[in-house]
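Sharing a structure, written as structure tokens. Questions coming.
Partial complex: the chains shown occupy the same locations as in the complete assembly.
Chain naming follows the written order as A, B and C, and within any one chain the residues start at number 1.
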Amino acid sequence: MNEQTMRPTTATVMMPRDTNAMGNIFGGVILSHIDLAGAVAARTACNKAVLRVVTVAMDKVVFKKPVLVGDVLECYAEVVRVGKTSITTHIEVIADRNGRKIRVTEADAVYVAVNAKGRPVPVGCNDQPGSKKEDQPGSGSKAGSQSGKTAGSSIQSGRVAKGGCRKSGSR
Amino acid sequence: MNEQTMRPTTATVMMPRDTNAMGNIFGGVILSHIDLAGAVAARTACNKAVLRVVTVAMDKVVFKKPVLVGDVLECYAEVVRVGKTSITTHIEVIADRNGRKIRVTEADAVYVAVNAKGRPVPVGCNDQPGSKKEDQPGSGSKAGSQSGKTAGSSIQSGRVAKGGCRKSGSR
Amino acid sequence: MNEQTMRPTTATVMMPRDTNAMGNIFGGVILSHIDLAGAVAARTACNKAVLRVVTVAMDKVVFKKPVLVGDVLECYAEVVRVGKTSITTHIEVIADRNGRKIRVTEADAVYVAVNAKGRPVPVGCNDQPGSKKEDQPGSGSKAGSQSGKTAGSSIQSGRVAKGGCRKSGSR
């Protein structure tokens, strides 16, 4: 990831109310921002009718540097994998300290697309599967052309192919 | 401003705790994010020794559209004017609603650079004034070349010249 | 405004959680209280069936003095103008620092009366329009006597006449 050229998914100024007893930013605040940024990225992988996602897992997070009051906490989230109902995102967390970029941590977070009642539903892809196939005959999403049932099932547990589901990073 | 290519200064997911009695995002929450984004931009116009800013004014703000829970509130702030101790910023506020960009409002906010005791101090410019003059002999910052005393005095109340103080938008 | 004899519309003790990185009260917190106080005043100008208002604009705000933890932030809001669907309020902000009154800022904020779905609706006046017109034939609200359609339209963009819509300040 090149955070100089990319747009952050979320970017938040850290305030005194976000501190722990040490005066640094509380780890739970950082984890909250990771969770939200991943959810925003995950939604972009859903088709327009399926825009609700819930967090199902967050992979190991290692905090490399403390975050301070006044820092802008930037989360760069992108979709790395789309399953039938789940979307895996990768989030890089940078603290911008007056222009200096400090790598804080990174994480993988997994979301599931749900309907209004909270039940899992097929993710779908932002691109309409039919038109997409016509437009991009040489697309790498082979599984999709095989099953052809739903947009979501076309990219099962595979790394998102270039030109496939829109990544949040390229918004 | 072209918010498709620019990086937001701040970008925050709106949560139920940010709502007013109508269920929309409370105006005070939006004004808070404008204030913070402008401050982040203003800091980038300060030299490294002067990084504290306090809000002194916010110009008229017109809310064009309501912001909803789940929207990502994006603030695009840039420095538009640098005075001796004050920095004027322009902030555009966009609600990203699942990829759709909705213009919410825009504002001008003015900040003053202060020292650790909160007293106003000359802003300075990120660029060293000496090297700047050599690089840009035809720069419009006449006051600077006249006084030459402090970095801050070189750009008095004038529109920031291209290539002058670093704008937050180009971080 | 004489804040010694008037009742504040809102009055809130400033807490550590309201501070910015400088340790003063964050500008966004003050703007939030201005917004809320204006909304409370605006509601008093609505008839009983129309009590929801949304913020549409806030005029230039200049922060004259910093607000500190422990201050009571008092907002004195009053309705200064009532249009067909909009209500303009003026808000004075005083920090009470152990009895000492410090003028922090003042602002004009405009609200629109809305129904349960958030659609603008005529403001109405606390006073019944029919009886009002009979009682005050020489009232200056010319636009109102022309259209005569709704209570709200009777006071279009005019300074609120004495004896007209109840001002929040006189509660």
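Quick note on the criterion: contacts are C-beta pairs under 8 Å (C-beta built on N, C-alpha and C of every residue); 3 or more make two chains touch, one makes a residue touch a chain.
This structure is a prediction, so every number in the text was calculated from the model and none was measured.
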item: Identical protein chains in the complete assembly, only 3 of which are shown; value: 6
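As a convention for this text, only the chains that are shown with their structure count from here on.
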item: Whole-Å gap between the CA centroids of chain A and chain B; value: 27
item: Set of chain B residues in contact with two or more other chains; value: 36
item: Of chain B, residues touching chain A in the complex; value: 6-13, 36-37, 39-40, 43-44, 48, 51, 72, 96, 98-99, 126, 171
item: Residue numbers on chain A that touch chain C, as the complex places them; value: 15-17, 69-70
item: Chain A contact footprint on chain C (complex, rising order); value: 16-21, 23, 26
